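What follows is a single structure, and I will ask about it in a moment.
One chain of protein is taken out of this complex; the other chains stay put.
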Amino acid sequence: MKSFRKELIFDLPVRMGFINITGEVAAAVRESGVEEGMVLVNAMHITASVFINDDEPGLLHDYGVWLEELAPHEPLSNYHHNRTGEDNGDAHIKRQVMGREVVVAITQGRLDFGPWEQIFYGEFDGRRRKRVLVKIIGE
Amino acid sequence: MKSFRKELIFDLPVRMGFINITGEVAAAVRESGVEEGMVLVNAMHITASVFINDDEPGLLHDYGVWLEELAPHEPLSNYHHNRTGEDNGDAHIKRQVMGREVVVAITQGRLDFGPWEQIFYGEFDGRRRKRVLVKIIGE
Partner (left out) sequence: MKSFRKELIFDLPVRMGFINITGEVAAAVRESGVEEGMVLVNAMHITASVFINDDEPGLLHDYGVWLEELAPHEPLSNYHHNRTGEDNGDAHIKRQVMGREVVVAITQGRLDFGPWEQIFYGEFDGRRRKRVLVKIIGE
């Protein structure tokens, strides 16, 4: 069994945003030399997500609006978590809705994807440096 | 390490619906010959889900009602995504809530499940042909 590990680094200039990271994950799969296996891609921080959906700007806008309704950033006093001095209580909830990780099949050395699947990094408490882990196992 | 891949095909006659696919996944596990490992089951489309819960008709009804409240199909103008000419902005959100994939342990050649766990395909923009990927690795 082969294994391979890589970290991706992000530092978004905004609180909430989405970045297509499919190319970077595909490059890691090639670099790993794994032909048949699985790749785990997960946020290493608990106010960020990795998820798979469509790369369409209107959709990414809709996710932002919908998440803000579901768990508004303000008032900060809505969240007991913010009593610690943080202001990101909402971000922990948004990340939970969108998910921490994806697992993708590797077949014949490539991400085994449907026609529109793209991997995104979702940031809900940006303006700081964060990491995504890519871990590959297979043969 | 062994690996095995299979696609399941669905074409639901309705916009939203749920199908128990446990039998088809269990058959793929048997066909793979893997005794110890993991099976990844994921929707290959971004308006559909694979998830695990109870096969009880009332519960599946409740999921439908709750998701429709959380991300209503109409008015279509609620979603910027629909400005592309699509009418499935809601379906992308519903799928995100229910999840893209499950990973299930394989132990002694079988799905390693609790007493009520069943695997479902969740469709949120049906009336078209869609695929689910079953990928198995192990020994």
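A and B are the chain letters, set down in written order, and residue numbers restart from 1 in every chain.
In the analysis below, a contact is a pair of C-beta atoms (placed from the backbone, for glycine too) under 8 Å apart; a residue touches a chain by one contact, two chains touch by 3 or more.
Since the model is a prediction, treat every value here as computed from it, not as a measurement.
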{"item": "Among B:Phe10, B:Phe51, B:Tyr79 or B:Tyr121, the residue in touch with the chain that has been omitted", "value": "B:Phe51"}
{"item": "Contact partner of the left-out chain, one of B:His61, B:Arg110 or B:Arg128", "value": "B:His61"}
{"item": "Listed residues A:Arg15, A:His61 or A:His92, member touching the removed chain", "value": "A:His92"}
{"item": "Chain B, residues in touch with the chain not shown (by the definition above)", "value": "1, 36-38, 51-54, 56-59, 61-63, 66, 70, 97-99, 102-105, 107, 112-117, 137-139"}
{"item": "Residue numbers in chain A that touch the chain omitted from display", "value": "1, 3, 5, 38, 40, 42-46, 70-71, 79-84, 89, 92-93, 95-97, 99-101, 103, 131, 133, 135, 137"}
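In the analysis below, only the chains that are shown with their structure count from here on.
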{"item": "Rounded Å distance between chain A and chain B, as computed from the means of their C-alpha atoms", "value": "20"}
